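One chain of protein is taken out of this complex; the other chains stay put.
Presenting subunit A:
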Amino acid sequence: MSQRQVLQVFEQYQKARTQFVQTVAELATRPQNIETLQNAGVMSLLRPLLLDVVPTIQQTAVLALGRLANYNDDLAEAVVKGGILPQLVYSLVEQNRFYKKAAAFVLRAVGKHSPQLAQAIVDCGALDTLVVCLEDFDPGVREAAAWAFSYIARHNAELSQAVVDAGAVPLLVLCIQEPEIALKGIAASALSDIAKHSPELAQTVVDVGAIAHLAQMILNPDAKLKRQVLSALSQIAKHSVNMAEMVVEAEIFPVVLTCLKDKDDYVKKNASTLIREIAKHTPELSQLIVNAGGVAAVIDCIASCKGNIRLPGIMMLGYVAAHSENLAMAVIISKGVPMLSVCLSEEPEDHIKAAATWALGQIGRHTPEHARAVVVTNTLPVLLSLYMSTESSEDLQIKSKKALKNILQQCTYLPALEPLLYDAPPNILKHVVGQFSKVLPHDCKARRLFVTSGGLKKIQEIKAEPGSLLQEYINSINSCYPEEIVRYYSPGYSDTLLQRVDSYQPLTH
């Protein structure tokens, strides 16, 4: 055979390998093919191609592997068990940028499924090579490396600590300052995943000066970037008062309020999460938010969305109102209570209803003024029905009971209390009657109204054990009225009257 024919054999083999690897990579993009590929033993076939002579075959093989590992965790485990990771890590350092991108993709795909797989990645020393990739010139390589870091750090605090120890955080902050939007977003999400586990990790992120850069990026028009940035800031701010103060010092107010008006729902959600995390620490921070007009913006945001997006906003109102009565009054005058009642009645999910009841309880528990503002919107029957309904979850029942008790202890607005006399169970009824017994002795118009609306009649019908608190309240109410009225309304009065009629002997002249 001539030299040419010999060379032709090799060329054919190379072509066949290239075609195989490219087709597998393409097939791996569709989920329905992956099962078949797995059963055909594609992993064992791809492994030797990773060490192929031709660079394009290597890169395509790595890409195909990454797509397979991305799909489910069995394949990812097969990648780890097959000892492919050390080879990848070793060649990551030397190869060109396409290979680096594909290898970082594989690491990301393996690391995202579970903490054990991510730990396997850390154990084979991939973090150092990924840090080297973070310093690369090509933004695509940096993006892939940052994404891998974010998925690894997501699982738990030890893995985040490993990422921080590898020295990734300053490089991520440098990545944030790059002009490419996608790179910024991924770096922000990586920082958010690192900072969310514990205050120490958040402190490491803050120490490299990430807050200033993140705060600048809030103004960027790209929606995905805003999501990540707001999420990162809220993960930092949630840990302690100091961090929340540092985030506020970066002058995010009032810019953050414009994010509450964004078209994208998740931007709104993350923005209201950030405001909630800041508001929950101290009354001063809540005061700052109120002074900047944040409460009105959050209420508008709640009005404009539905479902889970509303939840952080509702919780924020609850936290603000919980700190002090002035802040609760500020929430009331910003028209927060009608909004919360609407949420309570509209939302189908139990946890959102629970949050709304808790928030209403926090607003109404301070003084009679506050309680009046809450009950005027007809929330008490709704709360009662939530408490009594068998469909509500336990959490919802407990929260609505607490909210009812808190509000009732301060409520002096009698027209709203009257419907409760009819429906309430005994433990709630005792509070309701107690409030009546506090108000009625001093207000004669209210007494009159009480009689004409049938409340006195209802009181007489209540059976209470003698000596209990309820009986005392009933007695004190009865003592506000003349004897005849009380007897008139007592149950069975008509019977006694008829008995008297029966037993009456008319005087015969």
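Side notes on the structure shown:
One rule holds in what follows: a contact is a pair of C-beta atoms (placed from the backbone, for glycine too) under 8 Å apart; a residue touches a chain by one contact, two chains touch by 3 or more; residues count from 1.
Following the convention adopted for this analysis, contacts and distances are computed from a predicted model.
Within the choices "Spermatogenesis-associated protein 17 isoform X4", "Pescadillo", "AP-4 complex subunit epsilon" or "ATP synthase subunit b", the name that UniProt assigns to the complex's undisplayed chain is "Spermatogenesis-associated protein 17 isoform X4". Considering the whole complex, the residue from A:60, A:334, A:362 or A:437 that touches the absent chain is A:334.
Only one of A:230, A:244 or A:296 touches the absent chain when the whole complex is considered: A:296.
When the missing chain is restored to the complex, the residue among A:44, A:326, A:468 or A:499 that touches it is A:326. In the complete complex, the residue from A:30, A:81, A:261 or A:463 that touches the missing chain is A:261. Even with one chain removed from view, subunit A keeps its contact list with that chain: residues 254, 257-258, 260-261, 263, 290-297, 300, 326, 329-330, 333-334.
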